[in-house]
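Note that one protein chain is taken out, while the other chains of the complex remain in position.
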């Protein structure tokens, strides 16, 4: 349930209402929008009559029941206003959100060594990326496959961050690792296979680094939003949703089926920013540019693209990685023209 | 197997080689490309040595085995050259193909009455559509649902064609109906549920109207191309492939999952033109514009969009139909900017 | 909507009520159950008040609305009573239904030559099968694959029928072929790829041979029942539903995923008899016996099992065919013990 306050409602009145609601056993959350303040209510509201709340104050404009099973992540919970997630990086704050330019995250599947990660960071930064991705802990189907370099890779990510000024996004796979990863990462990634790892969702919700929540391979949109709800319910409002392809009956030519329709669907359902990962989504570098362009045209707020200095020799996911040269071209000509066409390119590029 | 002829190979030599191959029990097909002529070979070629063919003539440049199970529809069968499908309409010839402007097909799910179909035809033509879609025979899950007006609807389509000059695309559901539908339609649509109706594929391959082949709800890309192969093997080379959403585990917010990755995948595998139907693909009119824009950015050759003068009162598929006003806006501002950005808009629109 | 008559309701009264309802624009159908007569009502019943019908006669026990979208096939339409389908074969009438012994259908994927089909017919008859399956017209993914011997295969099926006394089940793929196939077949099979070929469903509903309706590869249970509804609505009540595996994300070890849960689900929803095809369902002969046993334990009314005298040389579907010897063993020891345990074996076998 949400309480929409009238414009100009005094701060004191908002606090008074919130205090009163706490005595009813509810958890009010103040959301400051562009024009008005909303009080979001979570708790046992099913039996509560909106009229009873309305009577609490003449400054209350309306009381609306959130019909979705997801509350804090729902668009209704912000009375239709878009949200945004702001992340501080050495190069400055970067904002993810539908009223902001496209943010591009790039980098290798896994951190292999110092030279490759720093080289890649500098290359993708130059091409326009704002974040470096790179796995230290890797979820691998086989116990005999390369599992990531772990802690030592975290140090290399820190070095790449220092060298490039890019923000760092890397995956957390175990509740026991959150703290040490959070010392290096600017965004904690929760991977597809862990989307319903509820222990991890709860602990990640209880700390304050922003979170990139990938959609599970066979997760419905509702389950995905409920997973995000775990994080917001834990107290962490900074969640970005990342579509990375779902599992369907056909994996002959693509590794997964990239579900771009989540872009308009999520836009209606939630205020959280959206990211698309065409690298995992297709599993083949040849198909990445077309799907990246499509994602931007459909309105994504950000893209995650795998780039490796030498895809043929990558320790993991080589076939879906772009070379730095191909990534340059994607950014400079393909994405720039589409993002400009929809008004989401960082600046008007000259001479494109 | 294909035989690539050297540039300038004499016509007589090509005929001589073809005649020789016929005596071997093979079916040679001459394909005239931009720079060279290819002879496509279908038949029992598995045991045939390329060298034996090579010896037939010094004008033969190379002999290449087509590795795919689909032959005539494969890109290899044209030695990598794109194909195109040209369709004569009262307003002139329209070409579908990757080196041509985007072609938009629009219209209602089903033909309801004369006024609505003619009005819709005129409206979508004005907005830039080149073809009118409209069902006379409708595949419906329930025997008690509206089944289309059948033959009388064909007459109304003929009237709409005459009034607007648009080409007509309408669905064939039974081998017995092909002839009468072909008298009105410029393109015969073979629907998703009939994609593996092999009796229909064979008969449609044996007549000469161009065919729009929709992907089956759970058809792999390979099965889809094999279905197209039936039509080409029957003698009809004019096939357009239309993606309309596949069935996945989630249909809570969208009716199907529109698989836009088919665009780059098909581009590699086949020379046939590609169409995307975001109306069936999403099942909700709200999501159609974003997915139409995405499809154009990803490189589709054409779009099929449901438009109905009064979606709320449509006899079928109302929720996924755009109003004519919304369609106007989609064409004028949304699709125009994306299609211009990728160089696929019919003409440079002034003042967009 | 259904009208349940009181036991002993006079025939004349039932006719009077039916006549009256016809004047209301409805289509009453008399269903004679074990203890009472039901009048099924199809047509525009949505706005009809049960009370108004109740007033028609004191012999009416109750009037019940059928809540499912499928009417004639629903269990409610028979007021919970199971249906049965009786088929005359040269060896006598065979009844498919939950209160009858298990019926086994066996034979090759396709009819290859006279010797193989007659030999197979005699072998499977001896093992206890009541019907011979065998394709004359084959739905094949590739136009270059063996398409079945067509009409000449129909003659061979007729010969096998004469030689063995078994009933014949064979597939119809085109409305144009129904008549000639119906001259030979005792049951017309409508294959998975044609489950929503509505033209074929309508024409098959308009003739009187019993129908085996296979579930489409990605058809929901509701769509499957609606397809059956087309046939019953056309006037043909003799439909058997056959599950043959659905398409899922995993086809590495099995060709399809055999969905045995349809057995208890269909039992609740419909009065139509159920058949399970573990051969297509798994695609591997090794897995057929276990799944056949499971199907019987779960309550199937019949089984369809592919048997070929020489699976390694079969023109189609060899890997999923049992040898006659393996089929003998399956019938004699594996199926017999399970079917006896659940009270569905034809007779108490001696010495098993």
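What to note about this one:
Letters are used for the chains, namely A, B and C, taken in the order the chains are written, and counting of residues starts over at 1 for each.
Note that a residue touches a chain if its C-beta (ideal position, glycine included) is under 8 Å from a C-beta of that chain, and two chains touch if they have at least 3 such contacts.
Fair warning: this is a prediction, and the values are worked out from it, not measured in the lab.
The missing chain, though absent from the view, touches A, B, C when the full complex is examined. From the set C:19, C:88, C:286 or C:325, the residue in touch with the chain omitted from the display is C:286, counting the whole complex. Contact with the chain that does not appear here is found for just one residue of A:56, A:122 or A:218, A:218. Even with one chain removed from view, chain B keeps its contact list with that chain: residues 218, 247-249, 251. Contact between chain C and the unshown chain involves residues 218, 220-222, 246, 248-250, 252-254, 257-261, 263-265, 268-269, 281-282, 286-287, 289-291, 293-299, 337-338, 340-342. Chain A meets the missing chain through residues 42, 69, 71, 139-144, 147, 173-177, 193-194, 196-202, 217-218, 223, 226, 229-230, 233-234, 247.
The criterion applied here is as follows: only the chains that are shown with their structure count from here on.
Chains compared, chain A against chain C: the Cα-based superposition rotates one onto the other by 180 degrees, nearest 5. Of all residue numbers seen at the chain B-chain C contact, over half occur in both copies; the interface is built from largely matching residues. Mean C-alpha position of chain B lies 36 Å from that of chain C.
Listed for chain B are residues 218, each touching two or more other chains.
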